[in-house]
Structures are given as C-alpha cells and as structure tokens.
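This report refers to the structure that appears directly beneath it.
Only one protein chain is missing from this complex, and each of the others stays in its spot.
As written, the chains take the letters A, B and C, and residue 1 is the first residue of each chain.
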C-alpha cells in the first residue's frame, strides 16, 4: 500500500468533496484522515486528505483525481506521505532556531530535507557541517543585496525548494523576492504580533511591563511583520525578569513556534487564504 | 437555505466519504465544514459534516444520505444546526459548574436546551428558577437510590434528553444507569485524571506538592473515574497555595472544562470510540 | 493572634528590611510570608509582609513599624489581613465580568467589599440587587459626563473606596478623574495589549488571523490603553472561529483576568512602579 497526502484549494462550490471522493474511489483508496474548511469571507475551499491505495504510481493517482476535480480549477498538490518537503534555511548569527530545527531533524522528528543553509554570516557554518548540510555564505551589503536574493531564488529553483525558512534571519527581504516566492517563505517574529512590531521587541516589552511575551510565525509578504500568521505561543513573565531574561525566555518561545510551524508545513497542514491561514493541526 | 450537522460513525472501509458526498450531492448540498478520522486501533470511522441545502425537510435529507450509506450500517445522527441538544443537569450542593453553564446558556453562548435540573439537595433550586428551568428535588438514600435513578431514566426518555451532565454531582451512579444511558452521561472530575482518582483530590494534590492542578471531563461508565476523557485543563499553582486555595482555583478549572465540554457536545463535535474520544474542535 | 498585611514602597536604600524587621520584632511578630523587590531602573523598593502578632491594636503596630521606617519616607499601608478592600464597580451593558466578580464574591473567593455598582445603563441593576449591592444609575451624555465623574469621585471618598474596577465600562474616563484616582482605577482591556488597541479588537484579531486572543488588566491613566499592565492571559483560537466565536471566547478570558486581578488587589499583592507593576503572586 502507498500512502498519499492531497492538498486542494479552490473557490468554494458544491460537489468538490464528492468529486475528490470519486477520484479516490477510482483508486480504490481508503481515506485515513480528512479535514475541510471553507473560508466564509473569501469563499475559499481548503481540503487536506491522507489516504492509502494500492496504486504506487503517483502520476496515475493524480490523473484519477484530476479527472474529477479539474473543472473546479483547483490548486492541487499530491505527494507520497513519506516524501519530504524540501527546505532552505536562512540564518544570521543567532542560532537557537536553527539548532532546534537541526536537532528535531536529526532525530527524525521533522520530516523535511534541508537542502542547504544560507547565511550572511559565517557563524553557523559549523552547525550546518555537523549535520552534513551544505552551508553557503552570502554576505549582504547594500550593493550586494539584490545579487544575494537572486542567488537565493536560483537555489530555490535548483533544489526544488518547497519552503524558505527564516530562522532569525536579520535582513529585510525585498518586495521582489517576497513576490517571487510568495507563500513559500516563513519567518519567526520575536514578538506576539501585532504587538511590538519592528526592532527590539523584548526591550519594548520590558518597558511596557507585559506579563507574557510571545513569538509569531508567519508567511513573509512585502509588508514587514504583516504576513499571514501561522502559529503563536507565549510564556508568562514577571516584574523580576530583566531584558536579558526576556530575550532568553523569548528564544525558547521562538524556537518552539518555528519548529512547530515547520512541522505543520512538512505535513501539508497549512493553507494560505488571503491574509489568514487555515491550519489542519 | 437550511444548515444541517451530520455525525456518522461505523467500521472503517473504503468508500464511506464518497457515499456521504453522493448523498449530499443528491441534496445539492454545500459542505461548509467537514472533519474525518479513522481510529487506527479500533478501525472506527468518524465523520462530522456541516452543510447547507435548499431542502428544508430533514427526513428527506436523511433518506437521501441513507440511500448511499446504509450499506455501511452506520450510527448516523442528523439535525438542523440551529436545533439544540437537550440536556438534563444533575447537581448536588456545589454550584460553580451549574452557575457557569447557566450563565453561558443565558447569554446564548451554549446552544443547548436545559430541560430540567435534578438535585439530591435543595440548594440550587433558586438558581434553576432564576433561569425558569424546572428543578426536581430527588433526595438519595441507600433505600431510594434505585428509585431516584429510575426517575432520571424516565426523565431522559420523557424529554428526549441527549446528554445528562453531572455538574459536580456527588453521588456515584450505579452500573445499571451507566449502561442504560451509555455515551450520554458526562462528568467533571476535579482532578487531572488519571492522577488523584477518588475523593478529596485537592488534598491529595496539596500533600503531593504538585505544581499544576487540573480537571477532566469524561463520559461516565461503570468504572468510576475511568470513562473516556473528553477534555482536560490545568492551572499552575505554587507552594504558597493552601488546600482552600487549590479548591478555589480548581473550581475555575472545573467549570471551564465542563462548560467547554458541553459546548463540544452541543455542536456534535464528540465521538466515543472504545475507551477514547475523537473531538473535532 | 492578629494577622496583618504590610505594603511598603519607597526609594531603594540600605537598611529598609532591617528597619521593618526591627519594627516587627518590637511587636513580637512572626513573619508568615514576605516578598521584596527593588526595581533596578527606578530604584523603587517594594515590600509586602504578612505577619502575626499578639498586638490587636493596628495603630500601635503601625506606630511601632513607623518608628523604624519613617526616615525612609515610605508609602506604607497596614491592615488586618481579614479586613476587606473596598471596591466600586463601574459597568455598562456587558455583564460577564460583573457576573464573574459577583459569583466569586458571593462564594467567598474574593475577599472584597463591593460598596456600590455604578452604571451608565440600567441593564445590570437586577444583578446588583440579587447580591444586595446598591446600584446607582448615572447616565452619561457629553453634557453630564463631568457631573457623573464628579459623583464617582464623591462616592469613592464617601465609601473609602480602595479600588474602582471597570468591568467592561464602555466610557473613556477624563484625564481629571484618572489623575484624582491615580493608582486606584483598574480596567480590563479586551485584547492582548499592546496589540489591537482601541475599539473592536476581536474584529481586528479576526482580520489579522491571530492564533491566540487575549485580555489585559491595567491601571487606568490618561493615556488610553497605555496604563501599567497588571495581568494578561490568552486563549488559543483557530481559523474556523468566527468573530462571534472570538467575542465569546474573549469574554471568558476577560472575566478570568479581571477576577484574578481583583483578587491580587484584594490581597495587596500589586505595586505600581512607574509604567510597570510589581506583583507578588
């Protein structure tokens, strides 16, 4: 038996689930897990199905499904459930998110392939190499920024990258790369958005005397810190915590949210619907 | 347009979703929200679907679906989504869970009908009457226990009760009523099960010096405190909390979990599968 | 034995704890619980002590302590631990926070005296009267706003009110009353500040697609939504929740945070230090 995961998204209308089910029936498939949601505002239909079938040929399976659903003109993705999403990680100097991704990857908790790690600094080279992952040093200056982003876009194409993960990458991406890789770049913001946008959120949080600090993962769009939110988490803090304590506690929240987000992406549980996301967790 | 909620549960096999979708297509229905899960151990298939259709006649809709699914011999429940589940509440002296249910009910947060409130004490009569809900005083002694339970069973039949909610009801139900109303009785246990089964869990928790206390809602089975868990929650506590503080904090956790549980039941989001539950939250 | 709670706040310097302890020793007091914190930025010293002594005369106890600490020129508050803080509640139409305060008050969970409930609407009169608490209807128009606030200030003086609790009070207080009752007014903001300041935060949260919604209690200052934060809490939400669902979930977070906040105030656990608070929970 082969197991597949199907993601399907299109304008909502009657008969989509029947059409998908008809396609799966033609494959004599058994549905293991299925979730569906129709966004009431944008009337976007989102479906995730995990199913088993004797058909080993993924193209034949996709053709069988498409025979029924193509009239809905959907965005359709099909994969073997044990195939891995391909990821490119961008990092700067702070390594806590990278290390957490690498650890979960190394023990088999994150079903992804990390094609390469790109950084504008050399600091994380050893971490990459310890996991036998290619490390590419692409320094950024105002003059080289465009070239560097162009190189990233080429790497995405070359390695068939599904997702670019910004693991505390301290450069603001241009509108150009955000649009070219729309829906493929995810970021961890070290704040509970929409509070404390911008720089030094832990200093802001300390000054404001908040009792919880948080982190937010989101898709990257040209509007800085305004991309669709994927996940958030918080940690309770108190008056005795210094800014350094908040930074330290924040690191753990950031890595937890980002690793969980990459896990959701790895299992095709995330749909992008306008400015919001649909998550079948 | 009428909106319906369908719950369907049966032995897992290929083609169920297609059959349901075929039935819905015959009704020209549009699926708004659908979740499905197949328990891998018991191979039980669970499906919840919320859909819209022009067909106002629920029996015609059910017949259309049944025409396709009856060969799977499912347990099938269909209702208008704005019909309310009918609830009978059992309570003793502590009123915090009852009051929270009544408050959320009164402001329209809990889409249920409370047919009657039964108690072995008179304490909560005023609360019931303040909400114009019939209050029935059924005292319990070793001699009257069977009669009292028989009366409850009759009330359930008379009012077409969907769920009996034990809102801190301090009597142990007999195996007889547990079996007759199997899958219909839910309880709030004032502990994070399976820790601290039995009486005085907050005293046990204090003695043990736990750093979190919790509450657990579960279906009631003849095995005391061993019924399938529906929901749980916890609250952090510390060394300075006395037993009385734990009881006080516990009250808020209990009512929160029970109210949330009744909300899940009210929206047909709970499936009972062997010793476990499937919750489409 | 009498039990007292002492709150002391002053500019930080060496010898304060020794001075307090000397005063308590003169009373042959036994310290049950003590917490101290010095804010490193504002160098404000905060101390909360709960102690037992045979001295029943609170003025004698205060004199004994003052003999040692008056040279630090502190803000000092001493009370019998079983005396209650006096509270005035302001409410508009939404009653969920008020009802939760009243419920916890009625079962003895909140050691406060509610001197009166003031509202710009008649809706909550019945709730107040059900608990035998005076209800004062003070409608607000642009013309009467000053008079209404003046009346509140008079009530605070008349009843020796410690804290004015805004339980979803939908009027913006003037700078005048905020300054006159500085450090005495607390509000529940239906958002996880500093995100979503201003009106309709749940609509904002829905549009932004957040995965958690929260509530924040804070002291009221002339800067709207910018007062020092006392407590915060959040609840996880998902894509399927509508704005109405967020409002409903938010209600429970709001009342939980506000009731907890009033409990902290009732036990003298809150210190106001510049734009931040020190909480000895």
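Here is the rule we use: a contact is a pair of C-beta atoms (placed from the backbone, for glycine too) under 8 Å apart; a residue touches a chain by one contact, two chains touch by 3 or more.
Keep in mind that what you see is a predicted model, and the values were worked out from it rather than measured.
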Absent-chain contact - pick from B:4, B:135 or B:192: B:192
Contact residue for the chain not shown (choose from B:66, B:81 or B:232): B:232
Sites on subunit C contacted by the missing partner chain, in the whole complex: 12-18, 21-22, 24-25, 28-38, 40
Residues from subunit B at the interface with the omitted partner, ascending: 37, 39-40, 192-196, 207-212, 214, 228-234, 238-240, 242, 273, 275-279, 281
For subunit A, the residues touching the chain missing from this view: 33, 96, 99, 103, 107, 109, 130, 240, 248, 251-252, 256
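One rule holds in what follows: only the chains that are shown with their structure count from here on.
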Identifier of the chain whose CA centre is least distant from the whole-structure CA centre: B
Distance from subunit C to subunit A - Cα centre to Cα centre, in angstrom: 42
Averaged-CA centre spacing for the pair subunit B and subunit A, given as whole angstrom: 36
Residues within subunit A bordering two or more other chains: 37, 40
